[in-house]
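As you look at this complex, bear in mind that one protein chain is not there, while each of the others sits in place.
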Amino acid sequence: MKSESRLGWMLVAPALGVIALIAIFPLGWTFWESLHLHELRMPWLGKPFIGVDNYVEIARDPRFWAALGHTAFFTFVSISLELVIGLFLALAMNRAFRGRGFVRAAVLVPWAIPTVVAALLWRFIFESQGGIANELLVSVGILDQPIVWFIKTWTAWIPVILADVWKTTPFVALLLLAGLQNIDLTLYEAAAVDGANPWWQLRHITLPLLKPAILVTLIFRTLDGFRVFDLIYVLTGGGPGTTTEPVALYTFNALLQNLRFGYGSALSVVIFSITFGIALLYVKGLGVKLAGEER
Amino acid sequence: MKARAGWGQWAMGGVLVALMVFTLFPFYWALVSSFTPDAALFRDPSLWPKDIILDHYRALFDERDFFTPIRNSLIVAGTTTFFCLTVGTLAAYALARLEFRGKAAIMAFILAVTMFPQISIVSPLYLLLRSLRLIDTYPGLIMPYMTFAMPLTVWVLTGSIRQIPRDLEEAAHVDGASRRQSFTKILLPLAVPSLATTGILTFIYCWNEFLFALSFTLGPERQTVPVAIALFRGQYQVPWGQILAAAVVATAPVAVMVLLFQRRIVQGLTAGAVKG
Partner (left out) sequence: MARISLEHVEKVYPNGYVAARDLSLEVADGELLVLVGPSGSGKSTILRLMAGLESVTGGTIRIGERDVTDLPPQQRDIAMVFQNYALYPHMTVRQNLAFGLTIRKQPVSVIDQRVLAVAASLGLDVLLDRKPAQLSGGQRQRVALGRAIVREPLAFLFDEPLSNLDAQLRVETRVELSRLHRKLGATMVYVTHDQSEALTLGDRIAVLKEGVLQQIATPMQLYHHPANKFVAGFIGSPSMNFLDGVVRREGPGAERTFRGKDLTIDVPLRTEAPDKVFLGVRPQHLEVFGGANAGGDGTLRAEVGVVEPMGNEQIVYVTLSGGDRLVAVAPPDQQVTPGDVVSIRVRPEGIHVFDAGTGARLG
């Protein structure tokens, strides 16, 4: 019915309008800005159009590539850990047991607090030689003596990844749990009757049927990993030096610290393109179900 | 076979307990340390509190005026959530119940926007806000917050409304209710739980937001809780005692909310995510 079509557009318009204004317009602006030289610290240079020069500079910028590498490393390690632990948690929470509600709530709290608070908690644990992490590791014998975690790159990554896993595994567990709950229990019963042990059931029933949920989780988490900012800003500030700096933090520094708006915008566009590419993958893969699903 | 099952259960239980300890330990440690004098913090730390002092909490509210960031966060998160819920419900109703061309494209668009890296729009938003003289103001945060709050709200609400059976509204139409009447008398009352859940989720996301709040506020008058905590500066060294006290204060209400609403939150998260 035509009136339905009109009504539909009318109802969607305000929300769409807000999103378009506040998300799309700035994005276009960023792209435009990225084609100019715009150093707020050197206003006498004006704002000349320089085409793709910023992008060329990015391609030659070792700090950018390093940041990309850090981001990829962080994302990969975090997701792997989160998937494994999250899957375990989801499997555990799928059965009813006493205290399950408490477990679910307890596991949700890290997800619910601000990332900066989480980062601070973990920074505190690993801070200084007198921190509790050092204390515990030394007393258990894993370390001979306390170390300063944030001075060396590879020891600095440990609290970062721990903090991220701590904070986001609950979300992963929840997504996987939802997927688990969609699996027909009678499949397991049939398998048990046929003589299959729990390991077989896990490998041949659970994991294959969980693939869609795992895919969704992977994509959400990859995007999140790629956009990481809060966590590292507070935990290491990108340090030592710039050795734990992810692309988002590099861009932030370029923009609001070095005030290189043209270059920073180009960085923004690059980041956006990468995340958009990943997002496109997602929308293509699962997007067919979006609108006409219920009929 | 039974003995084996028992062993497996025990192992699982053991790992679960270990995970629980891992999850709760940072909170515990922060709590204990927030009652410990600064001097003792990195000197011979122990898992059990030795002294208990309230100095950090007192300083938090007296010297640092932690009330202000709390107030700011409440206003910004609350207003954004309210606005997004009202506008978002209408859009979600249209997307869930009405047929019109371009619906799939809109949904894809909304999904895509939720994946925007915030950093990509920080600078133009900054310049835009500056030209509107909205830097360091409430609207100056509420507006940018819409970029992620609005798509999130619409997405989760659309998924939730889809789960309400259509034939209830059809029955209402056959009974003589206009579209608006079936919306207000039938759908809305049934959607209240979803609205609450979406509201909670949106509020949490707004409350926790850092990058925009960091970029678009200038001073303590308008800073939100995450920014305030992250920027705590001491005179000579990092004031960990106060930082942890602030962390506890920021976390406690969240923990309570999660405990109360965990079922809802889980439903909302999974309805929004798994559906898509």
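Observations
The chains carry the letters A and B, assigned in the order they are written, with residues numbered from 1 in each.
The definition used in the following text is that a residue touches a chain if its C-beta (ideal position, glycine included) is under 8 Å from a C-beta of that chain, and two chains touch if they have at least 3 such contacts.
Since the model is a prediction, treat every value here as computed from it, not as a measurement.
In terms of the touch definition stated at the top, the absent chain reaches B within the entire complex. From the options B:A171, B:L231 or B:V256, the residue with contact to the unseen chain in the full assembly is B:A171.
In the full complex, chain B contacts the hidden chain through residues 165, 167-168, 170-178, 181, 186, 189-190.
By our rule, only the chains that are shown with their structure count from here on.
Against chain B, the residues of chain A that register as touching in their complex are 4-5, 7-12, 14-16, 18-19, 22-23, 25-27, 29-30, 33, 85, 88-89, 92, 101, 103-110, 112-118, 120-122, 124-125, 127-132, 135, 166, 171, 174-175, 177-179, 198, 213, 216, 220, 223, 226-227, 229-230, 233-234, 248, 251-252, 255-256, 261, 264-265, 268-269, 271-272, 275-276, 278-280, 282-283, 286-287, 289-294.
Of all residues in chain B, only 8, 12, 15-16, 19-20, 22-24, 26-27, 29-30, 33, 41-45, 47, 87-88, 90-91, 93-95, 98-104, 106-113, 115-128, 143-144, 146-147, 150-151, 154, 162, 166, 179, 204, 207-211, 215, 225-227, 229-230, 240, 243-244, 247, 250-251, 254-255, 257-259, 262, 265-266, 269-270, 273-274, 276 touch chain A in the complex they form.
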